[in-house]
Structure formats: structure tokens, C-alpha cells
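Submitted below is the structure of interest, expressed as C-alpha cells.
Missing here is one protein chain; the remaining ones are kept as they sit in the complex.
Naming follows writing order (A and B), and every chain is counted from residue 1.
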Amino acid sequence: MSALLAARNVTKTYGGVVANRNVSLSVPRGAIVGLIGPNGSGKTTLFSCVAGSHPIDSGSIVFDGAEISRKRPAEVARLGLLRTFQRTRVYGRMSCMQNMVVSAPRARETLRAMFSRSSLESSGRAEELLEFVGLHGKRFLRAGELSFGQQKLLELAMALMNEPKLLLLDEPTAGINPTLINGLVDRLRRANRELGVTLLVIEHNMRVITALAGYVYCLAHGELLAEGPPVALQHDPRVLDAYLGTH
Amino acid sequence: MDNLRILIQAPVLNLQLIVDGVLVGSVFALAAFGMALVWGVTNIINVAQGELVMLGGYVAIYTAAAGVHPLFALPLAFAALYLLGWLLYRLVVFRVVGRDLFISVLATFGLSILLQQLANQFFGADIRTARPELGTLFLAGGRVSVPEIKLIALAAALVLGAALTAFLKVSRLGQAIRASAQNPRAARVLGIDTDHVYAATFALNAAICGATGALVAMTWVIHPYLGLPFTVRSFMIVVVAGLGNVLGIPIVAAGLGTVEQYAGFVLGAEFQTGILFSLLVAILVARNQLLRRQRRHLE
Partner (left out) sequence: MTSGVARRGAELGVLALGVAAPWLAPAWVTQLAFLWLMVLFALTWDVVGGQMGYNSFGNVLFFGLGAYATSLLQRGSHLGYYASLFLGMGLSAVIAVAAAALLGPLILDMRGHYFAIATLGLGVAAAELFAAWEWVGGGSGILPALPPGTVPERNRFFYYVLFGLALATFLTLRWAYRTRFGLVINAIRDDEAKAEAMGLHTTRYKVAAWMLSALFLGLAGGPVAGLAGFVDPRDLAFAGSTFGVWMVLMAILGGKGTLWGPVVGAVIFHAVQEAFWTFLLGWQRVALGALIVAIVVFFPEGIMGWLRARNPGWFGEVVEEPRRGGAQP
């Protein structure tokens, strides 16, 4: 059973600072894998490298059988690998519905497809997904006017709209009202189970990671510190040490 | 392409073109310096840069016509344009600082049109000059001619450039300017009045342009429409040298001046402006392609 995503010895330097050093991880198809580590340990950098925003200095990143480390973000996305951002990114001046419709999957953009009235075909699915994340009532609001947490949900819905094979989630519960986190975790599990989306999740909330992920990687100072099932890492002294008891 | 053949057959002509290029480049470098200053500190690309140079030129022309010794034209233009720059900042520019860069480009573009048309109204569209009657030096066995006034202009540009660099390093205002450029918020926290700094920077830039204009009036010609090519030259020099690379400016400027001389010689003077602007586009495209290759400027 090959992994959907396999990063091998990924190293990324930013002008003297080694953000990622020889990081290797693999995400099996259909799984939910966690990525934890204190701030500055290189988690978001790794995401950016995987997604194609930053070229890596050395190593390889194989997605669904293809080497993607030299591909641009748009190409990687079209192969089925999407990511969400820590500081949410949505199309601020468009309505939620428009954000959704424009995120519909379109592998080939022919001239006719570019000028088609797409809103009719995909609006049904858009509404379903907005309902799924609990934003159906706000679907005609401008995305820029949503709260931070609501934008996070919209970003998730947009990603699901695009029918990815693998979704990199950067801190999906940060900024969400604590009483609603359980609901979000539940939705992520459902997206994984029902929609078949493999997830790689950066999280600071250990409770969420334990509930979500089957396997967890821990980064510290740009290197892979430990890996294993979440319960094992929770008690790993190295991991606790890295967090300096803040969790 | 006959001119090209001439260049190959008479190599000393190349020397002439290079010398001319460096001389005219020194003037471009000053204007570029000012543009880099404003851009680096206030994050505004001053599209009216050339018009400020043009106005400085007119100050020199009128002072020369009034019988003032040309030596005084520089400081007079410097001071006059400092005041104008301050005025422009207080009336218009301060409202676009910190906004969308496109708004500042458009606003200063509007200013450039306004200044250009005002100059046209008040001074007329004729070409004017304030070139003093000085001699010509002959180098390389008499085959390369260098008008003395252009050497003086080169010297003046170097002196002014050095003085400005020293001013920015040593004086309190200069340090305040540099601090605001690096981190405006920190500067404010430390008690620096960034608004005052921005005004001073813009005014200083205008003054630099004024001095440049005086040099242009003395070595070349002045007319109301020379603004935009000057702005474009300043911008190109700053972009190629890299914002923040002060030493690179005179070198790139000399290079640009030389390229212009060659273009004018080989293709004809009427093509010079066209080549200049095409070069602008080519440089921007090349720069962008280079960055793409390095994938450096992705968010």
C-alpha cells in the first residue's frame, strides 16, 4: 500500500536559517495524519514546500506516484493536493457562494469552459458544502465580512468543493469558538470518511489531534523529533520537552 | 546600420560614446537617488520626478536670464524645489502615503500632468537652455571631445551625491529618515514624527531633482515635456540597481547613459526615446522572469 504523499529528506533554507532539515514523512491514502511542534519548528514551511510555494533545497516529495517538488502551486493543486492557510485566505470581495462556485474542480479549461455559465451546475454542491460547514445562512455575505473563524470554515468548504485527494490543513481549529471545535472535528472526520479526502493536519490543540489523527509527526527546530500514534507522542518526554510544558 | 560599421572601424568613437554616456549618466544618477530615497522611505513611486527636474531646470534658466552667476543656479534650484516639494507633500502626497501603491502612482501621475501643463502655460513649449559659454576639453589625442560644462556637472553631481549620503548617515534628520524607512512603527514609538520625516524626505527629493534640473539646463535643454523620460530613467535605474543599493545607482546610471548614446548613434536620435521605453519594458520583463525562475517572490 503506497503512501499518497511521501516526503523524503526535505531540506529548506531561508538565507541562513534552516527551516526544514531532512524531514521525512508519509501520509497513507485515506488516513488523517497530524503534524505538531512548537511555533517556529517549520510546520507551515513544510506545507509550503509540499504545496509548491517554495522550492526545496534537497530531498523529494512524491504525491500520488509523481514527483512534485519542482512543480508550481497551481500544477500541484490541479493534481489534487490543496492546502489551507494559517491566516485564512478567501476571496474577500466575493460572496461565499461565489467563493465556492469559483472553487469547483476544473482540470481542463477550454475556451468554452472558461465562458460557461458555471453557477448553475455547481451551486447545488456549493450549498451542500456550505451547509456542511454551517455557513449556509451566510452564503450571500461578502467573504471579507465573515469573522476569522467563519472564514476558516469557508476556506475548508472551498477546499472540499475542489474535490482534492489530499488536503493540508494549517491549524483548522485556531480561532474557532471552543464550543464549536467538537463539531468541526466531527466534520473533518466525515470529510475524510464520506468524501474520501486524505488529511494532513497541523495543530496545536492536542485534544483535537488525538481525536482526529491516527498517526502524528512532531517537528522541532526544523527537524523531525518523533513520530507515532498520538497517545504515544503525548507521553514522549522529547515531545513534552520541545513544547516546554505549554500543553 | 552604417553607423555600426563606423563604430567598428573607428574604435575611438566608442570612447566618445562611453564618455558622453557616463557624463549624462551622472545626472540621471542624482534623480534616481532621489527616487530611491522617496520609494524606500515612504513607499511611494514618484511619477512626477521628471517634472520636478524640469521645474528645477526652469529655475536655473530664469536665474541665468536674470544675470545670476550659473554657480548659484544649483543652490537656488535646490532651495526652490525643496519648498515646492514640501508644499506638494502637505497638499496632496500625504493623503496617499500608506495607501495602495497604485493610488500613489496614479496620484503622482496626476501631479506630473498638472505640473507639466502648468509649465507649458507659464513658460511656453519652446526649448530653452542655460548653457554657459565654456570651453571644450579634448582627450585621446584630440578625438574625444568633452565640453567643460559637462565635467563640471559630473563633479557637481558627485559632490551632491556624497553630501547627501553623508547627510543621511550623520545628521539627526538623516538618521530619522533611515529609521523610518526600516521600521516606521518602531520609529514612531521612539518619538520620531514620521509624518515630518516623510515630508522632509519628499521635499529633499524635490530639492535633489531641482539641482538635477539645474545641471540639465546647463548641459542640455529644458522644455515642459522632458519629465516622463526622466522619471522612467530614474525608475529603471532604481529597479536594476535594486532598492537599497546606493552604490549601484551611479554604475547603472552610467550604463543607461551609455546605452542611450549608442542607441542614438546607431539607430538615429529620433529612436532614442522609443528605445528608452522599450528598454524599460524589457528590463521589467527580464527581472520578472529571473525572479520567477528563482521562485522568490511568491507569497
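Keep in mind that, in the parts below, contacts are C-beta pairs under 8 Å (C-beta built on N, C-alpha and C of every residue); 3 or more make two chains touch, one makes a residue touch a chain.
This is a predicted model, so every value here is computed, not measured.
K.L.:
Going by the touch rule at the top, give the shown chains the omitted chain contacts.
P.N.:
A, B
K.L.:
Have a look at B:Val96, B:Ala130 or B:Ala187 and name the one touching the chain we're not showing.
P.N.:
B:Val96
K.L.:
Looking at A:Val10, A:Val33, A:Ile176 or A:Ala242, which residue reaches the missing chain?
P.N.:
A:Ile176
K.L.:
With respect to the chain omitted from the figure, which of B:Leu114, B:Leu173, B:Val221 or B:Val259 is a touching residue?
P.N.:
B:Leu114
K.L.:
Give me the chain A residues in contact with the hidden chain, please.
P.N.:
Contact residues on chain A toward the absent chain are 51, 53, 72-74, 77-78, 82-83, 85, 89-95, 98-99, 101-103, 105-106, 109, 113-119, 134, 138, 140-142, 145, 147, 149-150, 152-153, 158-159, 162, 176-177, 179-180.
K.L.:
I need the residue numbers on chain B that touch the omitted chain, in ascending order.
P.N.:
For chain B, the residues touching the absent chain are 45, 92, 95-96, 99-103, 105-107, 109-111, 113-118, 120-121, 228, 232, 235, 268, 270-271, 273-274, 276-278, 280-281, 284-285, 287-289, 292, 298-299.
Quick note on the criterion: only the chains that are shown with their structure count from here on.
K.L.:
Using Cα averages as centroids, what's the distance between chain A and chain B in whole Å?
P.N.:
48
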